[in-house]
Every structure is written in structure tokens, then in C-alpha cells.
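A protein chain is absent from this complex, but the other protein chains hold their places.
Showing chain A:
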Amino acid sequence: MAVMTEIGAPPRDRLSRARALHWALAAALVLAGLVSLEIGAADVRFSTILARLARGEALGQMERIVLFDIRLPRLALGILVGAALAVSGATMQGLFRNPLADPGIVGVGAGAGLGAILAIVLGAFLPVWAVALAGNQLVPVAAFLGGWGSTLLLYRVSTRRGQTSVATMLLAGIALGALAGALSGILVYLADDRQLRDLTFWGLGSLAGASWAKVMAAGPLIVIAMVAAMTLGRGLNALALGEATAAQVGVDVQRMKSVAILAVAAATGAAVAVSGGIGFIGMVVPHLLRIASGPDHRALLPNAALLGAILLVLADVVARLVIAPAELPIGIVTAVMGAPVFLWILLRRRGITIA
């Protein structure tokens, strides 16, 4: 028997290459951040400000407000939300073992939205001490709970004996989204004028209302969710072979699934709470990265955080530029970029197992 054949050249090491990509993406994020600080409706240029600071000149009040109270929080929020959406997408795809799972598409975003609207409208009826206790965390936490509930429900409905049915998942997502939308609609009737304005701005999906308060509201949940998601790399790799096999190679599957669902719900909930429904980042980013450097989740998850942040910051720049001085809701920009990619994935995966 010629069993011990030549071992030959060592196999390609896609994992090291994917890890090298961390640095390239980090550099690109810095560049995207600079562009985002430079460009905006007001004629304030970051490069000019830097030059004046270098000459030791003081900044005018206008410049200070534009830079520190408008553009910096907007950049911070863009990075947080972009990273949250992309990592949620990658985690959810790993969990459902399918590249089409995206919190925005399968109703988790809608569930989180319902939670947020509940908090905005019914928050007025809560006792004062409860509102004071929750502070600006009320809306993000409510969105997290809404997202968590819908993720759990979705997983229960679409997974039998460790196998997730894609068709059931997508259809259940439509039903969940419709239900959450209808309940949100009822709540809109209960809202007063001020709440209605809040809801409208929020529903468009935009970073326009960015403030340090929003960064502080969403930041903690998103950071915790990111840290939790980064521990899932090995487990999600094993899960690609199915739940039974993942358990057989030593993964505590139940625990991993709970952590993944909580992380997706927290990141999606917090992102939706501060920026409304921004779609497709969660699906496009992991897909591009799998093509570029392979599906190993140990590198995919951190790379997704970086590329998600880059894409959302750049999408925000586009949203601010195309119809300046007015702004396009960023959800429109990401949908225009993302929907064709979604269709492209479907075309490339004609042989996809739907059952």
C-alpha cells in the first residue's frame, strides 16, 4: 500500500495571511476616519485645524463644536455601529451555518427596533426612578432584549436536531419582521408629537443624530458583545461541520450557542438603538473577507469588526456628500451597496441547500 506518500510542500497558511490583514485593515480604518473628520456640511477641514494647531493658534468656537461635538462622536458611533453590525453578521452566519444569515434580513433588527420603540413610547409611562436608573441605557437595553427574543425565537423555529433550515430561517425572518413592524406601527399611534419626531429620525437609519451621549449609550453593550464574540472563533469553525461534530471535537455547543445569541442580540440591539435599521453590512463584510482570506472565524471575526467599521464610516461620508448640504439616510447607501452583493451570493450559490 502506498499510504505514506509524499507530504510535499507545506500547505498554504491562510490563517496567518488573514491575521496579517488585521494590520492593513487597521491602517485603512485610520484613513477612513481622517476622511470622515475632514469632510462635512460645515466648511471646517480637519487638515486645516491640524495645521493651525501645529502653528500654536487657538481654535474658533465654530471649529471646536464641529470637530468635537459633531464629527468626532459621529466617527466614533460609525466605528461602533459598523463593527457591531459586521460581527453580528459573521457570528450569526457561523451559528446558522449559512452565509445569508444577517440580523437585518432575518428579523432580528426588526425585533430590536420594536424593543427600542417600546422604550421610546412607553418610557414616558415608567416611574421617574426607573428612568433615572436606566438613564440613557434604556433604549439600547430594550433593543437588546427585543433582538435577543427574536434571535431565540428564530433559532427555535428554524433549527431541528442541530440542522438549520435556510428556507425556514428566511421565511420565519419575514414573519418576525412583519410582526415586529405591525406592533411598532401600533405604538406609533400611541406616541405623542415629540416621540413621533424621535421615532421618525431614528427609523431612517442614520448617524446624523450622533452625540457623545449616544456613543456612551451604545458603547458598553457593543464592546462587551465584541469581546464575547471574539472568543467564539474555534467553536464556530467546528460548528461548520455540524452540531454533533462540533460537540465531538470538544466544543460545549450549548454554551457557545447561548454566548453567540447573546452577543448578536446585544450588538444588533445597541446598534439599532442609536442608528436605526442599517442593513447589509452584516452580510457583505463577512462574505468579502471569506473570499479574501478564508472562512476561519478566529481571523474572520476581528477582521469583520475592522472592515465593518471602515465600510460604515465611508458609507456615512457618501451619505453626507451626495446631496450636500442635505444628507441621505445611511441605510439607503448601505442597501444600494449591499443588495446587489446579496443577489450575487445567491447566484453564485445556485446549488445552495435550501431544505
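One rule holds for everything that comes next: contacts are C-beta pairs under 8 Å (C-beta built on N, C-alpha and C of every residue); 3 or more make two chains touch, one makes a residue touch a chain; residues count from 1.
Please note the rule applied: contacts and distances are computed from a predicted model.
Q: One chain is missing here; what is its name in UniProt, given the choices "Carbon-monoxide dehydrogenase large subunit", "Molecular chaperone DnaJ", "Iron complex transport system ATP-binding protein" or "Deoxyribose-phosphate aldolase"?
A: UniProt lists the chain that is not shown as "Iron complex transport system ATP-binding protein".
Q: Could you tell me which of A:49, A:199, A:238 or A:285 touches the chain that is not displayed?
A: Residue touching the chain left out of view: A:238.
Q: Contact with the hidden chain only, please: which chain A residues?
A: That gives, for chain A, the contact residues 1-8, 10-12, 14-15, 94, 97-99, 234, 237-242, 244-245, 247-253, 290, 294-296, 353.
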